[in-house]
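Heads up, one of the protein chains got dropped from this complex, but the rest are sitting where they should.
The letters A, B and C name the chains in turn, as written, and every chain counts its residues from 1.
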């Protein structure tokens, strides 16, 4: 017999929390502290119908996968459920107007343009989730700026009529030397989610890495691939290795061509911007003093979704359960790259998780410059494929990384923003812009193929410099007049 | 027989200055130039009842301790004292409104958040006293920024399920590798003063260092401790060594576990922001041209409270009067750390007094990086405990210092601000936030205990770089257009 | 028989595009994608009279030179052509007012002043074309800033009553050690175009380099020269070497004294500011989604105007067809300077094309500092003349380059801006200002002739430093109060 809305509505607290999804009730009380998005957002819908909020950001198989069957309470008589009447939201109305007024897709000339459009057209909470990073977000910015400390030493008078920037990653021939790296919760940005990235990747023949925390289910994303399109899998290792084994074997069976084990996130990073944006969302529902202890929740969450005890000792086990190439994603110093070689994995991604984990982690490209000379000196440069991600926004960034020895560059947020702002067309254009920039960049640096890129083409003397200016003395600087250019006649002359 | 209010009111000038405190009159004429807070603030109450102003910032035993009995003039017939009718203060009303509107404690996600709340809710003069520093406040800022020149080289694939950041300082086991360092005048921020810090320190099992210039009396702060809670004592050495001896022996008797002798303040620093904020307080009372010569006052003050003749030769005497470990607080170069070892003290604090003494003193953490390699080379690293303070705001700052060899990190102002904004709950939350950050930081850097922290985990190539950018040429920079992102349609479209 | 306006007006699309110029119709359909200015601007006039738009920016012989005779459709009966009635343009009216109010020429005290006036008096699209550069315009700014990392070590007590800054470039005696380098589309800034630069160059006896993409025709510019005035020729090498040969031989015959082969532009750079300013120009004509694919156009364009296959192998051929000195313009690393010596060319220009081609190319003056010590060590310094351009705005910039070994410094945009703002008088004054600055600079550095300039007069320790500051932490920096200077009494006192 179906539950009544009144019955469900009684379970509206941390002590007992039921929610309705697609006409069925679920007891999520025990799950609350494990919810990666924080328990606050669930409590907002405690005892109510949460379908609208739930749907866009969870894969369809979420409840089956993560909630014990015993918590599935069965169907609800929806006619007895009180309708939530959404108050009119002036902020949302303004956002809709901005969406109506947004620039034409053809006005976006580079990857940052999509970011600027997405910032103004995405929901605030979604923007907060995508754009936030750890602590003071210094590594987030550093990832971008590190590329600015790499300058070119281009060759001239090279016949560059035909330039070819295709390359090979983990045995797969790709048209461009980047891949779509894994990013979580695609439906926050666009209702269709990660499958749109799959389509664009196909069109431009680049590899997509499927995120563990995708909004679409893993199979949906695999199903969206066409022909011989290659996809990789990003893995957060579950404390329950049986679950992990099942996931990995399923991926291999479905045809995944690479297993990227996340090694820089034994605990999910604290992102204060994201926390603040969620907090405000709750609005007046929060009672003074009764704030939810989100840190507590995060602490428990890690014990199930992400295993903090993952270590080098687990690598042989992974090799035993899969034939996919194994790549460690999130390596951050040359010593660990050498360890990776010793452990016989096929690759590493030098990455700091987009600045979302440890603030003051160095940028991937700086670690790359530390790593490759050592590998070359030890004759190991061909024993492992070295990828890098974080901060790349221009084709010149990609070319710089390749000059330093990277096999490929992962790009994440920019494609998310392009998708959020313009859907699949946005991602398509973003990739096309990179293609145009790559062609231009290869020509201007005087190389016609990726294998010609080498360290002599870049000047990285200051790549490792982490300087701050001496703090300004405000008294002194306030006093100096800025120089001015000659003045035009004052506007009153226009009255003549 | 009690003095009449009229009689007292005649002594309202620098020549003869009486004040009433708790119904008793005191002649403070000779004390005026020695008042650490400047004579202006006393003169404002010359001939009047100063109880309200006096109470929050002076320990109860102040008058007994510092004013000769002959200046205690006895009881006043308070019915004969004219009431001061405070004019309504619009600035204060606005402040009260801000206090009413202040963020929930749970909205503070890091130590700087407390600072931002305190800045807007504290009295202006109190904020001025806490936040000000020497000269152009460049060292104040540098203390914070120096940590930004230290970057991490984290290890991955380490089992970090359990991380333990407890450690030992001067023989005391503490739960976290920081201590509450000494800061003056706690009641400026909160009516209960330093005892709140005592309570929070107990809860989190960290050590509190008791300041010489506390608002609460030394015994009040000791009394506030519970069980086996450990406290240290910060000492300004008085010119009268008998007073110093009495203070030190009393502290030891009361159970203090460390004597931190301040060595970076032979003269109390000039802090212009503080001076300006006090000046304005005096409002219209100041006659043109008749300004008090505060420098004169400061010059005399040092001769009594703080002994500028303190030198290495005094160290043996200190060792002779106490069994407490002796730590020199304010060491600023490796040569003096080596001297400290020679003199057989138990520790040093590399510190510049929070930027309040000598501007352009280097940050403690920079001196640490200079010191430890020398100690290690000479095999002296275990002969002395090296602490550091100044500028730490994140657990990552603490971890950086420990990687470089510090035993512990002193944190001062942040706890004062947390206390000023939210009382003991604020300090508690501040420490809890540090605990969460420490857990996260240890995990992300790949270490499970404090003894694993080592120099290879940080990149400090530019820690010692004190660069300023070449001054901008305003003409050139004014002319270059900043690039823009694509424009949204103009707002008028919203009229459709 | 003349074509009718109605007939022409039917050809108004990408599929068939006719335009009327000076009463004659032309079929430019096939030419559309090759138009260096983008096809959008032509399509705006498809089927219409484009004379007004065409005239100011194309040399008179353009149509004859670049459009096959078969596309010349013959005369149009202009009485049958509908008049385009220009809507009143408030932006243009404001610009005209600014022109009326502009500063006196005598108020311009340095080269940047002209830039500031031009910015406010030029048409937006013209300013966009002149001022834009590649990608994020970082190299554009770096060109200017690199000079700021070069500091002087002047000599004193040298008799500098007479200073002589004349020098010799490619055998020509010039009065000042700079030349007018090639810049495109002079009529965008001034209706008379490049011939004004010719006149000013004559007056000050400096060399003008004639641009391939000038608005005036090559012969017009040669004809504007007087007496023994020396001019050089800048060359974009056409894919059709026959065309190139014809152009080069014509130039030599007309008396050109140097052939500057552009080697840094196998493909014309993408300049987003320029693209954005053009896009907006099209206004409401652009249909959503139907944007022109400008990248496609550019890709084709390069195949005709600029040959991307140009290589070192072509150098002997150039030497075979001309006796003019051959100089490679756009060399960007010392290795290629050495190659240039090997190939027996007479000179190189160390240049990144004014930042318009490859962003993150190093500044010419930095490459100069890399080049000259190597040349000297190999004893090759007299085998080749080394020029440099990009970013010079002050005579001190020129002097710095000469100290480092440059033969001469190319200056481009500043003269364009002076011309755009004030015509030939502006260019004249700009050169006079440089002359005054040169005299002052030579005196103050303690040298009386150009041959005395040497590396010991400059400090270039940080010329090659490409640092970025560690990203600011906004929380920390928001909290520190800037120090303030003493406050004046509030304005109300003025009521007394």
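Everything that follows uses one rule, which is that contacts are C-beta pairs under 8 Å (C-beta built on N, C-alpha and C of every residue); 3 or more make two chains touch, one makes a residue touch a chain.
As the structure is a prediction and not an experimental result, all values here were calculated from the model.
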Which residue of C:136, C:220, C:370 or C:389 touches the chain not shown here: C:136
Among B:44, B:123, B:161 or B:270, the residue in touch with the chain that has been omitted: B:270
Chain not shown: contacting residue from C:1, C:156 or C:242: C:156
Residue of B:140, B:185 or B:310 in touch with the missing chain, whole complex considered: B:310
Footprint left on chain C by the chain that the document does not show: 104-107, 109-110, 136-138, 140-142, 145, 148-161, 394, 396, 400, 432-433, 436-437, 439-441, 443-445, 456, 459, 461-462, 465-469, 473-475, 478-479, 485-489, 491, 493-494
Interface with the unshown chain - residue positions in chain B: 97-98, 100-104, 107-109, 112-113, 116-117, 120, 135-136, 138, 263-264, 266-267, 269-270, 272, 275-276, 279, 286, 288-289, 291-292, 295, 299, 307-312, 314-315, 328, 330-333, 335-336, 339, 357-362, 464-471, 473-476, 482-485
Where the unshown chain meets chain A, residue by residue: 110, 112-113, 115-116, 119, 131, 136-137, 140-141, 144-145, 148-149, 272-273, 276, 280, 393, 467, 469-470, 473, 475-476, 478-481, 483-484, 486-487
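Convention: only the chains that are shown with their structure count from here on.
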Central chain (by mean CA position): A
Angle of rotation relating chain A to chain C [CA atoms, steps of 5 degrees]: 90
Euclidean distance of C-alpha centroids - chain A vs chain B, Å: 41
Multi-partner residues of chain A (each touching 2 or more other chains): 104, 107, 109, 136, 138, 465-469, 473-475, 485
